[in-house]
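Reading through the structure tokens given below for one structure.
All protein chains but one are shown in place.
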Amino acid sequence: MAIRINGQEVAAPQDARVSLLDLLREQLHLTGTKVGCNQGACGACTVLVDGARVLSCLTLAAQADGRSVTTIEGLGSAEAPHPLQSAFIAHDGFQCGYCTPGQICAAAAMLREIAAGVPSYVTADLTAPALPTRDEIRERMSGNLCRCGAHNGIVDAILRVAEEQAA
Amino acid sequence: MNPVTYHRAASVAQALESSAAPGHRLLGGGTNLVDLMRKGIERPTGLIDVTQLSETIALAEDGSLLVGAAARNSAVAAHPLVRSRTPMLARAILAGASAQVRNMATIGGNLMQRTRCLYFQDEAGSRCNKRDPGSGCDAYGGFNRYHAVIGGSPACIAVHPSDMCVALAAFDARVRVAGASGTRAIALVDFHRLPGDRPDLETLLEPGEVIEAVEIPAFAGPSAYRKVRDRASYAFALVSVAAGLVIEEGRVADIRIAFGGIAPKPWRAFRAEAALRGAAVTQAAIDAAMAAEFADAAPLPGNAFKIDLAGRTLSALLAELSGSDR
């Protein structure tokens, strides 16, 4: 088996202690995925595993064996950016830029979760379809900390993309 | 983190076989275990990944909901049966951690989650009877705002951090466990132990046993979950309340109450339920029920507010469930 990372097959590391995060950063030099706490408390290391957003710091690389991983580098490129990447620039959804790849990866998966009807803690009626409102986005993005305080720009950027997708 | 081996179990039988090896631990989503291994609090030599086991969510013949131990928290919360039949459970799961963590965490793993006590988590610098039996407890006299007001012992006042388990406790859920000699069911309210003088023993799970599934009996009335915390989101509970209520002719026909954030285990409020059953839901009745429930409470100066907070939150939740604005 192998881990498929942004379309490339990579062997799982020999040392079972190696996290998916460290595999990405230290062995593959895919440093767009960030380390902010290494203990599941900040969201900077968010990547998509089989399309679901997860924390790569608490995922052992071995656990990703046989799965497909998408990082910020695989989400979009300089020539063909993901709509969220463009929107983050337009709405100034970052300052230092360190939590940004995690925010964008989380947002990409989150919009799909809403589209699939997944509820959140602030969804008033758990049986009704979820909508990408400001409050819903704020709750659903709360696992991604930002210390520069770019929260308004981040939510604005996500709302913009959600509107474009709905149009 | 110690050097460790990693294997995937393809079946419960395989998991049972591998977990019999000394130093081996079952690995679900890893959201708690991997963190504790990195801190040196857990030091397994082998990990058996059990996320390939059943993740089925389906109705059983008796009308209860059967959730495979490997089902992810997010999948359970999003499941139509859970949202429509037991909204309190969906809401409790959604109150926990973040979307990323819920995508990783499994139901079985959530049951085995360990405490967030600051002194338990500080392997290098603090005494903890749970980590190191007999060493002492630095939470007494320290920061214990998040600690237990009831159910604790002189040895330990750490609280169980799960939201989901609070809802499961209220719903009389059962944990189905496989062992070498077959399977057994443990009531969730019994699954977690109170610390007594052995706070290191946290559940009734025996070494070598594997959690297969959780069964959640149907509940006839509306149910809800409210979590009170220091941040609006992504924080452990100071107090949480799970409640279900059936009112017939103005009286409580069935009621379920469980508290989180206040005790070493998900705290099913049997005494409060008994006090309220058959009564009208009035503030006086709730006050009396709370007084009965917390008669044995042992609050500390840093956390005494939680009893009052639990009562207020319960009162608001029951008002919401009974559709009144009392």
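Order of writing sets the chain letters: A and B. Residues in each chain are counted from 1.
The rule is short, and it goes like this: contacts are C-beta pairs under 8 Å (C-beta built on N, C-alpha and C of every residue); 3 or more make two chains touch, one makes a residue touch a chain.
In this text, contacts and distances are computed from a predicted model.
Choosing from "Multiple sugar transport system permease protein", "Monovalent cation/proton antiporter, MnhG/PhaG subunit", "Carbohydrate ABC transporter membrane protein 1, CUT1 family" or "Xanthine dehydrogenase family protein molybdopterin-binding subunit", the protein name stored in UniProt for the chain missing from the display reads "Xanthine dehydrogenase family protein molybdopterin-binding subunit". Per the touch definition above, the residue from A:Arg17, A:Arg67 or A:Arg160 contacting the chain not shown is A:Arg17.
For subunit A, the residues touching the chain absent from view are 15, 17-18, 22, 25-26, 29-42, 44, 71-73, 76-78, 81, 84-86, 88-90, 92, 94-101, 104, 122, 134-135, 137-139, 141-155. By the touch rule set out above, subunit B reaches the unshown chain at residues 1-3, 38, 40, 116, 118-119, 121-122, 124-126, 138, 141-143, 145, 228, 230-236, 238, 305, 308-309, 312-313, 315-316.
Keep this in mind: only the chains that are shown with their structure count from here on.
Subunit A and subunit B, compared by their mean Cα positions, are separated by 28 Å. Note for the complex: subunit B touches subunit A at residues 1-6, 27, 29-31, 34-35, 38-39, 47, 49, 51, 74, 77-78, 80, 83-84, 87, 90-91, 94-95, 97-101, 103-104, 227, 231-234.
Chain contact summary for the complex, subunit A toward subunit B: residues 15-17, 19, 38-40, 43, 46, 52-55, 58-60, 62-63, 106, 109-110, 113, 116-121, 123, 126-127, 138-140, 142-144.
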